[in-house]
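Note that this complex is displayed minus one protein chain, with the remaining chains in position.
Each chain carries a letter (A, B and C) given by its place in the written order, and its residues are counted from 1.
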Amino acid sequence: MAKNIQDPPVLSPSAPRQALLEAYTRVRRFSEQLCAPLVIEDYVIQSMPDVSPTRWHLAHTSWFFETFVLLPHVPAYESPHPQYAYLFNSYYNSVGERHCRPKRGLISRPTVQETYAYRQYVDERISDFLLTCDENVLQKVAPVVTLGIHHEQQHQELMVTDIKHVLSCNPLHPVYLEQPTYPAQPPATLEWISYPEELAWLGYAGDGFFYDNEGPRHREFVDAYQLGSRLITNGEYLQFIEDGGYQNPLLWLSSGWNTVQAEQWQAPLYWEKQDGRWMMMTLSGLRAVEPAEPVCHVSFYEADAYARWADARLATEAEWELAARLLPIEGNFVENQTFHPVPLATSTTSELPLQMYGDVWEWTQSAYLPYRGYRPAPGALGEYNGKFMCNQFVLRGGSCATSITHIRPTYRNFFPPDARWQFMGVRLAREV
Amino acid sequence: MAKNIQDPPVLSPSAPRQALLEAYTRVRRFSEQLCAPLVIEDYVIQSMPDVSPTRWHLAHTSWFFETFVLLPHVPAYESPHPQYAYLFNSYYNSVGERHCRPKRGLISRPTVQETYAYRQYVDERISDFLLTCDENVLQKVAPVVTLGIHHEQQHQELMVTDIKHVLSCNPLHPVYLEQPTYPAQPPATLEWISYPEELAWLGYAGDGFFYDNEGPRHREFVDAYQLGSRLITNGEYLQFIEDGGYQNPLLWLSSGWNTVQAEQWQAPLYWEKQDGRWMMMTLSGLRAVEPAEPVCHVSFYEADAYARWADARLATEAEWELAARLLPIEGNFVENQTFHPVPLATSTTSELPLQMYGDVWEWTQSAYLPYRGYRPAPGALGEYNGKFMCNQFVLRGGSCATSITHIRPTYRNFFPPDARWQFMGVRLAREV
Amino acid sequence: MAKNIQDPPVLSPSAPRQALLEAYTRVRRFSEQLCAPLVIEDYVIQSMPDVSPTRWHLAHTSWFFETFVLLPHVPAYESPHPQYAYLFNSYYNSVGERHCRPKRGLISRPTVQETYAYRQYVDERISDFLLTCDENVLQKVAPVVTLGIHHEQQHQELMVTDIKHVLSCNPLHPVYLEQPTYPAQPPATLEWISYPEELAWLGYAGDGFFYDNEGPRHREFVDAYQLGSRLITNGEYLQFIEDGGYQNPLLWLSSGWNTVQAEQWQAPLYWEKQDGRWMMMTLSGLRAVEPAEPVCHVSFYEADAYARWADARLATEAEWELAARLLPIEGNFVENQTFHPVPLATSTTSELPLQMYGDVWEWTQSAYLPYRGYRPAPGALGEYNGKFMCNQFVLRGGSCATSITHIRPTYRNFFPPDARWQFMGVRLAREV
Partner (left out) sequence: MAKNIQDPPVLSPSAPRQALLEAYTRVRRFSEQLCAPLVIEDYVIQSMPDVSPTRWHLAHTSWFFETFVLLPHVPAYESPHPQYAYLFNSYYNSVGERHCRPKRGLISRPTVQETYAYRQYVDERISDFLLTCDENVLQKVAPVVTLGIHHEQQHQELMVTDIKHVLSCNPLHPVYLEQPTYPAQPPATLEWISYPEELAWLGYAGDGFFYDNEGPRHREFVDAYQLGSRLITNGEYLQFIEDGGYQNPLLWLSSGWNTVQAEQWQAPLYWEKQDGRWMMMTLSGLRAVEPAEPVCHVSFYEADAYARWADARLATEAEWELAARLLPIEGNFVENQTFHPVPLATSTTSELPLQMYGDVWEWTQSAYLPYRGYRPAPGALGEYNGKFMCNQFVLRGGSCATSITHIRPTYRNFFPPDARWQFMGVRLAREV
């Protein structure tokens, strides 16, 4: 795995030619660096419907640039493999027929090598195009390229979480990347940080890149609240388990309790008990559960039940965003290459909340819904966000699998309440 | 079916003894009046997991009074059938084991006659108790009896919608209650009524009965908006159908589109095409679809897709509540015994929105979530509302199967986005 | 329940007019006598896809006579309810569309009373017709009426087993018919009765009624074999359970073992352990498992596994038929109204096998396949037997729910290997 990964700049739609190409190239290379530890067999497996094979991610992100940049804007462009459009379209109903998502793992060809050749072909054409196109074409195409860069960063996060799931299905517990273990002390006591009531402006305001679901900027009234000073740890979550948290229906949402029983959940995803001791599958293989680490791979149901057990609640996304506005974007992101949340040093304290960015996505109690006045963009790219605004909850802050250049205070991630395979964790909130 | 149904008063927890007993008796009798058109065979069928047999509703509502009033407060009380507690508990995990919901239709005994005897037994004991208990006991028990009365009204609505579903499964199209047909003219053009922005107080404020999910009273900022002056009609919905609404994925939420395809939806529930003509199953049997009637038995997905097609959106529950505050509670409720939404007279116009109460529940775009500061009540009755706050959407205003004394401007009904068997319809909203 | 039930004669296709009508009437009445203990609610429930509601059986058997006798042969006949043809056709694809089998329990109308009226209507028309039709018409129609009589007897057996399943789903353990309990001693030791090798003629030969699957008569070579002198008892089967029979995969067919695990079988159907003691649901309610009774409600998988555990095997249907030819048809049939297998007196011994007829159907190791030269009858009645010749096993000898006039040495019953809700038991065989 390459070591000196530099961040792509936050691109505005008007990024100049060279900067755009550099950002493009850097992101495209990073996808390939993430695959360096894999053997060919790892690339083709789909371990559950939510997971896509790594090879699919590599091809799909290239198809995105081919479909939305090269085909509409480069008259002479011919796809080397027009039939890939069917295989590697994800969910853009308006772009044409597509291969059924749960069947992505049934396809052995194109091979991994052919997929890399396809990537390279697209990269060369994009590079030629960006360097030579007219300025007015560039103005039109730059926002799409920028969207494609951020789209690829999203798939990079999925590549990390998906390959973790694939490897976790193997009783041999394969290792993606060896990491040193470290002795860890429990972090400082959780404090409560207070915020006053506010008729606040929320949503993205600026001239950089943002997803349509982060706007429009709009007002919400937010009552006074308190936020936990740090993430909940494995050690704290173990107390919930040991207190019978998974056996007490009164702690759970009704559909959450049904899920606990149907799936026989007894702990976060990837935890297993061996000889009375909790172990967890990580991208460094099977390890003992470390109490000082932030708890991870819990569903919304579990986060919500934990909060109820702890006599608190999850934050709303507005509360989270107001607190995050004040903080620098720094933390344990994918560029660190830990591929795992890391403990807070025992001595770390702060007047401001810690671990807001990176480590784990933080479940909020907000359903994923459109902001006041939201309209999806016209055309195929309008299918990006809006159509998923149903039966999902918002997560904020990014994780150890997110690029630091990908996150913003207004960034809204979203998953169904039973999803667990992303790096998802818990921060508490409460009324004053 | 009895004709002179009088409304139970809106009860406050401090209702005096006689008024409480009268309200109790009136509601209990009404449940039985709703069953008058049924044959015994109708009482036992569960046509889908969401539906309960009528006999179950009759027994469960009695069990509620036995469990939460008689057993805790009448020392000498002995249940005539202690094993009913297992059969007729619905979802109160804290009260003990319960019979699996989807199996309610497998139970032929107790018979309908035995169920009525059980109801009568409970009624006599409640009556004795309410007339004779100490005043301080009455103070403690009155809120629970009042809750039981409203609980029974909810089950009355379900009895109507469930028996409609049961009868709709029968190719013979049985009739629950004959109703005269009427010639209907299309209603007046839909107008848009404007409301200014407001930092509003929302949720129940008063000293009558309300459900815990209607509070706490709290502030929300609501931007300026417009509301459609009336409900959407079958005629308007038919245009959506004929314009290919059910074939165009771009109009639908992603999970909605999946449902349309999996369930092969082509029209609202209960509609079927016969010889090229749309017919609908009603509680008066199979009838031609009447263009002037409010459209009914549509899911949230369909309401949302219709709104998108109409270049509008659904209202938020805050918007609906602010508009409803100003209106008298009147409309086509279950006391009318139409058991069906009715057309608006063509000449009806108003500066205020029409049909806000009664006819059909109105889907909002608000996910069903706790209000700021919400805490469920302690004990078993706390399982009433809060644990369903996930993957459901709020509906407002009541329907032709709701009691007029059951509804309030702050009343929050909720169902998953694919539910259709309630009387559910569409009102549009939009930005100014 | 009526007490003096006389047997209908075994009818040949050429039965004279009066005898035919008497047989018809006697069988029709018996269906109704079987329903005497039921309440209306019992008639409408379908507790699993294999089970039909009692009301359906009553209507379907009447539909059979209407469809195959009255409509084709009585020119003036008009069905009072032509739409019943859709509801009460079972599986005759060639007769027209039919209501989906698993939905039989969703239909509350026609009511039980209407169903009896329909029966009576058909009975009167059949009676008129049989008394007045021309002799040559009678010759043509008598075989169909006779088939209808036997068809109704089959449904009588299903009515008994289906209502048992319906009542068993009720945690209240309702009683169909109280029966005295009796002290029972274990039967005499199981002996082995030897039969020599034979090139045998098998299948029906005679001029009475038989089903097409009992012919053509044909030769099979049967090697020398031994047959157990009596049925396996609950006491013997308990030893298999206590020896870990349900935990040892080596005793089971592969698909049987999968079923044991998926269904978590630990004992025959209707057995449940209460306070460490095996109880069983019977048509007389919940009772202790009686060791002396023949084991009942076991699947082919369990019968086969038991036989393997006992170092024996099940008989082939040829072996069973050769042994049964020599025996009088007598035993514990439905006319006894025990509705349950009965223990053999301890002192009973015989040179010939005991309990071959009645009590429980005996699983054979023969797959249900056509005999050499088998051709289904032309027309709709040809759908009766042949199309089920796949993935089923043959059972022989009738049960306590079978009419004594319905059984023959050549009679072939058949069910899939995981079916258990019929009265099914075990007789062992082995090589010499």
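Here, contacts are C-beta pairs under 8 Å (C-beta built on N, C-alpha and C of every residue); 3 or more make two chains touch, one makes a residue touch a chain.
Predicted, not measured: the structure shown is a model, and the values here were computed from it.
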item	value
Touched by the hidden chain, restricted to displayed chains	A, C
From C:Met48, C:Ala345 or C:Cys390, residue that would touch the chain that is not displayed	C:Cys390
Residue, one of A:Leu20, A:Val74 or A:Val166, that touches the chain absent here	A:Val166
Contact partner of the left-out chain, one of A:Leu87, A:Val160 or A:Ala184	A:Leu87
Absent-chain contact - pick from C:Pro53, C:Gly203 or C:Gly256	C:Gly256
Chain not shown, touching residues in chain C	91, 93-94, 199, 218-221, 223, 249-250, 252-257, 301, 365-367, 369-370, 372-373, 383, 387-391, 417, 431
Missing-chain contacts mapped onto chain A	39-45, 47, 55, 83, 86-87, 99, 103, 105-112, 166-167, 169-172, 174
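Just so it is clear, only the chains that are shown with their structure count from here on.
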item	value
Smallest count of steps, each to a touching chain, taking chain A to chain C	2
Chain located farthest away, centre of chain B as origin (C-alpha)	C
Intercentroid distance (Cα basis), chain C paired with chain A, Å	60
Chain B and chain C, separation of their C-alpha mean positions in angstrom	47
Between chain A and chain B, centroid-to-centroid distance (C-alpha), Å	39
